[in-house]
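Note that one protein chain is taken out, while the other chains of the complex remain in position.
Lettered A and B in written order, each chain numbered from 1.
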Amino acid sequence: MIATYAPLFMLLFFAAFLASVFYVAATFLGGQKKPNPGKQAPFECGSESSGGRHLKLSVKFYLTAILFVVFDIEAVFVYPWAIHFRALGWLGLAEMLGFLAVLVVALVYVWRKGALEWET
Amino acid sequence: MTATLLLATIVKILIMVMFVLNLAAILTWADRRQSSMIQDRVGPNRAVIKIFGKELRLAGLLHPLADGLKFFTKEDFMPPNADRLLFTLAPIMAMGMVFTLVATIPFGDTICLHQFRLFPDFWHVHTGPHGELLDGVERWGTCAADSRNGYAPLELVVAPLGVGILYVFAMSGQGIIGAAIAGWSSDNKFSLMGALRAASQMVSYEVTLGMSLVGAMMIYGTVRLDDMVRWQQEHAWGIFVQPLAFFLFFAAAVAENKRIPFDLPEAESELVSGYFTEYAGMKFGMFYFAEYAEVVTGSMLLVTIFLGGWALPFFHRDGLLVQFGDTTLLRVAIPHVFVTLLGVLAFFGKVIVVCWIQVFVRWSLPRFRYDQLMKLGWRLLLPASLANILVTGVVWLAVDKAGSAASDGLRIAADVTQAVVAMAMTYLIGRGVVGMFGTVTHERNIIGTSAGIAARRGGTKTEPMQA
Partner (left out) sequence: MVALGTIYFWVCALTAVAGALSVVVSKNPIRGAMGLLLLILSVAGLFLALHAQFLAAIQLIVYAGAIVVLFLFVIMLLGPAASTPNDRRGLFARAFGGGLAALCGAAAIALVASAGLAAKHPFPLADVDPSFGGVDAFGSALFADALVPFEVSGALLMVAVVGALAVARGRQGVASLTRSEREVARAATPEPDTAGGAGVYSHEIHAHEEHSS
């Protein structure tokens, strides 16, 4: 059964193998390690790092991620519909438009609330 | 799994992966060479190889090689506070992911191999019961018509999965995770900011990437990439039936690759080098390389879905058939194997052209601001792709209802687009060949250069700058 997917797994293994070979080669062929305090400090274009180790980030990133999750799930529903679309006809189109409309409302809501405003 | 199938799979994997590897390496050169041409510079020309006392520079083609050597011999550096496991894992994920993308991308039509003969019967022309040419392999790429005669299909795709394009989406999602953990594990504020930006940008455009293809899926009626190409072969190329989706997909694909004009995650002037700031040597090289490899795989997808994949205009499974509606102008029988091999060449050629277009885009456009990027993704491209679904649905169903007159008209229109493509291809290839043999006239347009302006104003007072 799983042998059907043998070519896929061969590719996956080959890809992982190739990337690992690059990484291992970089580790072993790499030049001598000469650490110094300047090199080990976080690289910020030569200037001293200021502030704490962590930075506080805008909560909008979180909203973007949530919107993405929602639209990703939506897309998963749309793909099977898309390939059956001619068989489902006008009724199917109406069903999908109803589904999409609900999500467009969500998008418009987020938009109007200003969560997609990144202007500074 | 028979030994033949195993061997065929290995060969197919090597063809695809080696193509991506080599084209990505050449693209690093092409990118720099093209930029130097656009900016009127000499470009990369320092790498030299001496053979029998003769210096070979090959227009800078040795630079990718030199870069690779240098990457490998650089100091292997890891920030002291880095998360060692994730820091190691990130470049492997980023690079390994790109090669897995090629699994479901077909690079040629299904070849019907004879089970008992090692080499295909080159001169065998498939004909129907009345001597007519058979056009189009049956669905799922089987050789149903020939299986009685001992023919077996050899699909020119690494893993013919039923989920097709969805597999590509599934795998490309892992790239986001690679970028995110690279930034997180580096213990650098710029890396973290770059990672967040990268992840945020990639998720925003992944939505458009997926939704823009829905229109194409509706028309092709499948998610399998090889069936999509077959539809285009029989009708019209995707760019003609889904022009808006083509542009949306192209923009989203460039944004997914994080290239200019969407290179905010690694904007040098803002974030040093983004999420891979702390990576050195080949570990940096792996991210760099993955980016170029993504350009190649993105181009492969674009070619497969919108530019006909391996299909050439008027070429059918067993020959050349120039047909407008029901009027047949030309019919030439060509053995299936030759048509297929020509298709393979066409596929790789188209991919190279699309990669080249991406290089042009990179050196022609300035970088977006972050707010513009987000606005473009969520407020313009996403609504446009949803509208595309609506319009495609209404038009397609209306055509279905309208009866045979409309579909006949569309049939002729589709054939006309094939003719347009054929003429455009012939012209471009002809121009290319003529250009190869023509003499190079190096016209410098100095009107726009500062040197020219200074010269027309009576020359500069300072000495010419020494390099």
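Here, a residue touches a chain if its C-beta (ideal position, glycine included) is under 8 Å from a C-beta of that chain, and two chains touch if they have at least 3 such contacts.
What you see is a predicted model; the values in this text were computed from it and never measured.
A.B. asks: Looking beyond the chains shown, say which of B:Leu6, B:Leu69, B:Val163 or B:Val394 touches the absent one.
C.D. replies: Here the residue in touch with the unshown chain is B:Val163.
A.B. asks: Using the touch definition up top, pick the residue from B:Ile13, B:Ile111 or B:Ala195 that touches the left-out chain.
C.D. replies: B:Ala195
A.B. asks: Suppose we count only contacts with the excluded chain; which residues of chain A make the list?
C.D. replies: Residues in contact with the chain left out: 1-5, 44-51, 54-70, 72-77, 79-81, 83-84, 88, 92, 95, 98-100, 102-103, 105-107, 109-110, 113-115, 117, 119-120.
A.B. asks: Name, in rising order, the residues on chain B that touch the hidden chain in the full complex.
C.D. replies: Counting over the whole complex, chain B touches the hidden chain at residues 83, 85-86, 89, 140, 161-163, 166-167, 169-174, 176-177, 180-181, 183-185, 189-190, 192-193, 195-196, 199-200, 203, 206, 223, 269-271, 370.
Going forward, only the chains that are shown with their structure count from here on.
A.B. asks: So, what's the distance in Å between the C-alpha centres of chain B and chain A?
C.D. replies: Each chain reduced to its C-alpha mean, chain A and chain B end up 20 Å apart.
A.B. asks: Touching residues of chain B toward chain A in the complex: what are they?
C.D. replies: Spelled out, the residues of chain B in touch with chain A are 1, 9-10, 12-13, 17, 71-77, 79-81, 88, 91-93, 95-100, 102-103, 158-161, 166, 187-190, 192-193, 196, 199-200, 203-204, 206-207, 210-211, 214-215, 217-218, 221-223, 272, 277-278, 281-283, 285-286, 370-371, 373-375, 378-379, 382-383, 386, 389-390, 393-394, 396-397, 400.
A.B. asks: Spell out the residues on chain A that touch chain B in their complex, using ranges where they run on.
C.D. replies: For this pair, the touching residues of chain A are 3, 5-8, 10-12, 14-16, 18-20, 22-23, 25-27, 29-35, 39-40, 42-45, 49, 51, 53-55, 57, 61, 64-65, 67-68, 71-72, 75, 78-79, 82-83, 85-86, 89-90, 93, 96-97, 100, 104, 107, 111, 116-120.
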